[in-house]
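For this depiction, one protein chain was excluded, whereas all remaining protein chains were kept in their positions.
After this line comes chain A, so read on.
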Amino acid sequence: MMDFQVVVLAGGTAKKLAPLVSKEVPKALLPVANRPVLSYVLELLESSNLKDLIVVVEGEDAALRVGGWISGAYVDRLHVEVAAVPEDVGTAGALRAVAHHLTANDVLIVSGDLVSDVPPGAVAATHRRHGAVVTTLLCYAPVSGPSDTGSSAGKDKVKKSRYNIVGLDPTRQLLLHIAAGAEVEKDIRVQKNILRAVGQLEIRADLMDAHMYAFKRTVLQDVLDQKDTFHSIRQDVLPYLVRTQLRSEISANGLHKVEDNANGRVSSQNYVTWMSQHREIAPSAYQELLALSPRSPENALRTHKCCAYIASKSKYCARLNSIQAFSDINRDVVGEASHLSGYSFSSQNNIIHPSAELGSKTTVGPQCMLAEGSQMGDKCSVKRSIIGRHCRIGSNVKIVNSVVMNHVTIEDGCLVQGSVICSNVHLQERVVLKDCQISPM
């Protein structure tokens, strides 16, 4: 139906997520409520009927593992091609590597670590409607930090962290300014010519680039070809397209199509607006200029459109790109955003697999998950935590605000709080963990 190709950038074994990721568990396969995080994106795309996907993974090994999992899980549902790229090529590099596979008019690029319920179809439709060269999904940045777990380090970060500075037109459809990365913490520098073109610019610090973009394919390929130093979509390609939108320098084949498009005539329209402002006071000049300029190729200002799709505040949108995010997303998916998990919750608002065994006086609170085959001893207490498959947990164990992956053994009297315990870890008696990440390697 829609001529869209989808590229999912699934990353590799991101250092930022150490020690959670490993050779065995690349980032894409990190569990969120006991499902690989990549499954959230794939199912989101599937729900918008986008089933032709290219999944790009950094590193051969990781690609093999991800590919293996996908072919097992989605064999009849999706048509997925998995491509491996070298590590550290950046998102732009990853796209360069698969550029020759792209043939559709538009390309939807999604980060594999996105956990969201914003329909990609809506982003694609906005993109098409405006004839934009790029449309990016913006969502509300999380306002408050993590809940009561409140690790001090986390709090500091939340105070400081601002994701993007975004400039929008009064209708909030055009993306007129974006600052990403280190620039976000600096003074805001707005291009005057862009402000003049719109008259009013809304500058916001409460939105973040959710790393879902619709690109016009030819433009994307041109930029990737011409700007070989561009490393990142978010920090290089997108800001570049945004800041050059009133004087596009994308080569002809990318651009003329835009101009032919009824939506793309911003330039000549602008020109007429300029002129008409002066029609009253300088009628002769008006005629002359109109004759001189409007669409002759060397004079017309070439422009292109960058658009934004702003997800409504009620939508969930998060990227699993830090340990903090890992904990938060796991908490949310069985908590406030439980519809994302795909599980059905019990009347106590938790999920306890029928095969799980609980000792006497053991309580599992709301917003918890206990997966198949796990056993818990007596007088245990689990609050706002996720426990994976086939875990052995002794008596008098308290687990709060934590994620416990598969095949973990926790002996009697342990206290686990605000922590992540990776698969195959063994905790002996009376271990106290607070805000820790434990991995067997």
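Following the convention adopted for this analysis, a residue touches a chain if its C-beta (ideal position, glycine included) is under 8 Å from a C-beta of that chain, and two chains touch if they have at least 3 such contacts; residues count from 1.
To be clear about the criterion, contacts and distances are computed from a predicted model.
Peer 1: Considering the UniProt annotation of the chain absent from this complex, which name among "Nuclear pore complex protein Nup85", "Translation initiation factor eIF2B subunit epsilon", "Cytochrome c oxidase subunit 6C" or "Origin recognition complex subunit 5" applies?
Peer 2: The record for the missing subunit names the protein "Translation initiation factor eIF2B subunit epsilon".
Peer 1: Out of A:31, A:59, A:90 or A:418, which touches the unshown chain?
Peer 2: Reading the full complex, the residue touching the unseen chain is A:90.
Peer 1: Among A:22, A:191 or A:424, which one touches the chain that has been omitted from the display?
Peer 2: Missing-chain contact among the listed residues: A:191.
Peer 1: From the list A:13, A:235, A:350 or A:402, which touches the chain that is not on show?
Peer 2: A:235
Peer 1: For the chain left out of this view, which of A:46, A:61 or A:202 touches it?
Peer 2: Candidates A:46, A:61 or A:202; residue touching the omitted chain: A:202.
Peer 1: Please output the residues of chain A touching the missing chain, sorted low to high.
Peer 2: Against the left-out chain, chain A lists 88, 90-92, 162, 165, 167, 181-183, 185-193, 195-197, 199-206, 227, 229-236, 240, 243-244, 246-247, 249, 270, 273-274, 277-278, 280-282, 284-285, 288-289, 292-293, 299, 301.
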